[in-house]
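One structure is given below, encoded as structure tokens.
The other protein chains are all here in position, but one chain of the complex has been omitted.
Now for chain A:
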Amino acid sequence: MTSRHGMSFFFYPRTMILDRTIAPPFRVIDRISLPPAETLTLDNGLPLHVINIGDQPVVRLECMFEAGNWSEAKPGAAHFAIKMLTEGTAARSSAEISEAFDRVGAFTEMKNTFDQAGVVVYCLARFLPEVLPIVHELLTEATFPRKEWDDLRNITLQNHRVNWEKNAYRATALFREKLYGLEHPYGRGRTEESISAMAREDALTHYQSNIQSSRYRIILSGKVGRDEIATVNAFLGKDAARADAEEPTAASFPILPGEKTTIVERSESIQSSIRLGKRLFTRHHPDYYQMLVVSEILGGYFGSRLMKNIREEKGLTYGISSNAYAFREDGYFVVSTDVKKEFTQQTLDEIRKEIAILQTIPVPKEELRTVKNFLAGEFAGSLNTAFDVADRQKILITDGLPADFYDRYIRQIHATTAEDIMQIAQKHLVLDDMTEVVVGGK
């Protein structure tokens, strides 16, 4: 048999015997730099971070405020405040705002997180001049109309009821509550009571104090040229008062952990959702990178120990994972899975057993190498688009991290030894300190 393509025949004559048992040679990724953001200052002093990458004629505009749960005076106010921005302004009704964005095919995301809140718009770059005046209106002239307020609260309540029926959702909410307590922004989830108790004025107050005339950051990513930057400056660089606005004072909250084990019996459930973990630290902690390697070995990728043990060997679950989450003020480690109810205890035991093995037996060389290469490749692959890069840059800004934080990432991962893994697991994954939540039953 001959190939139709002479070139390839030249490189691989058919007489050469192909040994399929031998893996092709490969290179390990040992260096990746995060593409930089260009930081500009608008006429009114607000910072604009630009990430210009990609061929598709699209952009993402993100306005980030110190207006997340951390900044709210009343639990839940941050969520409602940001969601109400698109529900009415001095000039436009809720329907007109939707219509104005939809007309140019733009989609919006009113985003509330533990630490920050933001207005995000995705659109074709050519429609920025249509989109920006509406964004400016949302930020400065939102009116929180009463009817829309009632609708939003009702919809939030109904959605919450649907979500609360999902074991996984409820388990995560309870797990955070047990880690941080109800006084802490990371611990108090949404409840029927908190939604019902929310008054329009609470959300409005949050808007007025944290968004309407506050300082914020703009991140513009995608195919961004001089025209796009000028357009942003023309619309968002004009209200002068903001740049001088005071940064909100840093609040602090007591952490009041709950009981170590929680079980919610739900007779109608076939499966249990399990959360097992403990508090960790922020990205500033010296053990942060090494902890990522530990979590990765345990349950961070498809070939992880937990996946092999619980899914591939025992078939108890469709998926199991461990994560080391970091936020601005704190972080936590958690193993999450949904398993057949009758295997709940067995799964919990196996998770603890796997953690104990990490603490006592050095990770074999081959496995450690795989995990490191995987983490490095995953990181390289996670910087594929302008939006990916913008998300990383945002973390640097939000968490106040050094510019080379991600450039050090791969070096630090590769530097982690089997001895480090054991030490980190012993130090940060003390089994007696684990908080365990089961929703479903045993």
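Definition applied: a residue touches a chain if its C-beta (ideal position, glycine included) is under 8 Å from a C-beta of that chain, and two chains touch if they have at least 3 such contacts; residues count from 1.
Everything below uses one rule, namely that contacts and distances are computed from a predicted model.
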Answering from "Peptidase M16", "Aspartyl/glutamyl-tRNA(Asn/Gln) amidotransferase subunit B", "NADH dehydrogenase" or "Phosphoribosylformylglycinamidine synthase subunit PurQ": the UniProt protein name of the missing subunit is "Peptidase M16"
Using the touch definition up top, pick the residue from A:Tyr122, A:Phe144, A:Tyr288 or A:Tyr409 that touches the left-out chain.
-> A:Tyr122
Can you work out which residue in A:Glu228, A:Asp338, A:Glu354 or A:Glu436 touches the chain that's missing from view?
-> A:Asp338
For the chain that's not shown, point to the residue among A:Glu201, A:Asp244, A:Glu313 or A:Asp404 touching it.
-> A:Glu313
Quickly run down the residues of chain A that touch the omitted chain.
-> 1, 3-5, 7-9, 11-12, 18, 20-21, 23-29, 53-58, 86, 94-95, 98-99, 101-107, 122-124, 127, 151, 154-155, 158-159, 161-162, 165-167, 266-271, 301-303, 311-313, 315-318, 338-340, 369-371, 373-374, 376-378, 380-381, 384-387
